[in-house]
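Here the complex is missing one protein chain, while the rest keep their positions.
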Amino acid sequence: MKANRDEALRRLRRIEGQVRGVQRMVEEDRYCIDILTQLAAIRAALDKVGVQILDAHARGCLTAAIESGQSEVAIDELIESLERFIK
Amino acid sequence: MKANRDEALRRLRRIEGQVRGVQRMVEEDRYCIDILTQLAAIRAALDKVGVQILDAHARGCLTAAIESGQSEVAIDELIESLERFIK
Amino acid sequence: MKANRDEALRRLRRIEGQVRGVQRMVEEDRYCIDILTQLAAIRAALDKVGVQILDAHARGCLTAAIESGQSEVAIDELIESLERFIK
Partner (left out) sequence: MKANRDEALRRLRRIEGQVRGVQRMVEEDRYCIDILTQLAAIRAALDKVGVQILDAHARGCLTAAIESGQSEVAIDELIESLERFIK
């Protein structure tokens, strides 16, 4: 769990750096297509963090909820959360 | 479960009709932007079926797998499947 | 242009077949994860048609609109259309 958290933090710090990089590109009037390429890369990196958090959630909270017979609410909120992501 | 399956089928038949509609639009040389709008609508409809199937899976197979102590493989394949969707 | 249209139609017919395939999978109570995999494939195929139509639009109508000094409206509707797609 701790390894998972550290990995997510490492990725998020990298994403923060990428976002700052894009700010510089905009300030320096860099070519739009290069900026778009960079934005697409950040989005892909965000999705990877999302999947990682989802994985941790499924193995942790979701499994615990189902094992303790409280799957209903847990699955409701998982699906709602995925709906926001899958689009 | 049966209601869920019937609902998924109803949606999929509607999507099939929408895909045929876009074929006609292409054959009749309709305006590209209108075709794109229609394609985006089909994609949104597909995502809704996806979420519905996911919901059924979480409440059915996934819950059963976790309750019988076999969460590992079940969560692995769920996450893999989501990775293909979330992008 | 005609080649482009034929190619789009060919892809759309294939997508129609894939959607019918998923209907059968649902009717036969196939494993949810396999259905989700198939839905993700259809979505990717739809996106490819979308990009192809977009390409045709950019080379055709959009170029014509810009060349005739009417870029404003043409770009407005292109961006609006992309907004529906990019999400």
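For clarity, chains are labelled A, B and C in written order, and residue numbers in each chain start from 1.
Keep this in mind: contacts are C-beta pairs under 8 Å (C-beta built on N, C-alpha and C of every residue); 3 or more make two chains touch, one makes a residue touch a chain.
Since the model is a prediction, treat every value here as computed from it, not as a measurement.
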Completion exercise
Going by the whole complex, the chain not shown touches A, C
Problem - In subunit A, positions touching the absent partner - result: 5, 8-9, 12-13, 15-16, 19-20, 22-23, 26-27, 29, 31-33, 35-37, 39-40, 42-43, 46-47, 49-50, 53-54, 56-57, 60-61, 77-78, 81, 84-85
Practice task
Spell out, residue by residue, where the missing chain touches subunit C.
Solution key: 44, 47, 50-51, 54-55, 58-59, 62-63, 66-67, 71, 75, 78-79, 82-83, 85-87
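Keep in mind that, in the parts below, only the chains that are shown with their structure count from here on.
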Exercise for the section: Using the contact definition from the top, classify how the chains connect: line, ring, star, complete or other. Expected result: line
Problem - Geometric centre distance via CA averages, subunit B-subunit A, whole Å - result: 22
Completion exercise
Here the gap between subunit A and subunit C, centre to centre from mean Cα coordinates and rounded to Å, is 26
Handout entry: Shared-contact residues (touching 2 or more other chains) in subunit A
Key = 87
